[in-house]
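The complex is shown incomplete by one protein chain, all other protein chains being positioned as in the whole.
Let's turn to chain A:
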Amino acid sequence: MAGVRFEGVGKRFGSVEAVRELSLEIADGEFMVLVGPSGSGKTTALRMLAGLEAISSGSIFIGDRVVNQVAPRERDIAMVFQDYALYPQMTVFDNLAFGLRRRKVPGADIQRRVAEAARVLDLEALLQRRPGQLSGGQAQRVALGRALVREPQVFLMDEPLSNLDAKLRTQTRGEIRRLQQEVDTTTVYVTHDQVEAMTMGDRIAVMNEGRLEQVGTPEELYERPANRFVAGFIGSPAMSFFTGAEVGLNLPNVVGVRPEHVRPWREGLIGPLKGRIAFVEALGRETFVGVDVGEARLVVFEEGRAERDVGDEIEFGLVESGLRYFDADSGAAL
């Protein structure tokens, strides 16, 4: 196994700079999630690590080896693709064995490793089927198995759950995390879903417009976002931003506050603030109420199912310890 290091890595497609000066160190055995909106450069970064895209500048290390000029097949990596990329004409067994055969692994070893992966991923009954005969979840497990049997130095995963339905996604999230901890292989996982990032990553690297905005543990990103972008991207529903003037409070700079720190009015909160309800999201255990206050929109958190109607007035306040301050120009956390 090995760690991974990006050192000032850049990628240009003509005049478009997809990745700018990316420097990131991923420890041996770490589960690193690259997260960001589409076009943020996360997939390009992953593909450069895989050797599927050439690097325009900088260096990528796998272990101590610079791999800038190394072909994908010689990087000792395995990759899981968004659309699974299973060979449609091959059986599940042959799909799993393909990479091992290319590496001239002895037949008995191939049998053993495929059987082991099939057992771990519950694929034993499917080994003679073809990808066209599998459900989305099964195909996804085969794609994982294909990476697992290779026993590589690094797993690369490019949005592997985005084609699954919500329930299966939650289930597979846990399964991937469990497998990774079992084999303890360095993993770089790309997603645009911040919930996946928060629940799976040892650390998360947030990317935006080709730049690395912040790297840290899920807790660090949630509690101490480095800038407005990270603050707004991590957390669901997103952090609300406003200025003191907009809501009639004496607060400096741009203020960010997460829904759980915006509560119906009671003593001890900052406020009271009054606004008109713009939307109500009742999720059963909790209710998020979108409130327009002047130019700003804040999201109020209420326990249980709150009986609120769009257009009604609501009185609420802010939890002081939950307020975050950002520079109005640069967006950097203060």
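Convention: contacts are C-beta pairs under 8 Å (C-beta built on N, C-alpha and C of every residue); 3 or more make two chains touch, one makes a residue touch a chain; residues count from 1.
Definition applied: contacts and distances are computed from a predicted model.
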Can you match the unshown chain of the complex to its UniProt protein name from these: "Fused response regulator/phosphatase", "Sugar ABC transporter permease", "RNA polymerase subunit sigma-24" or "4Fe-4S ferredoxin"? "Sugar ABC transporter permease"
Filtering A:D83, A:E124 or A:E223 for touch with the omitted chain leaves A:D83
Residues in chain A touching the chain absent from view: 47, 50-52, 71-73, 77-79, 81-83, 85-90, 98-99, 102-103, 132, 146, 150
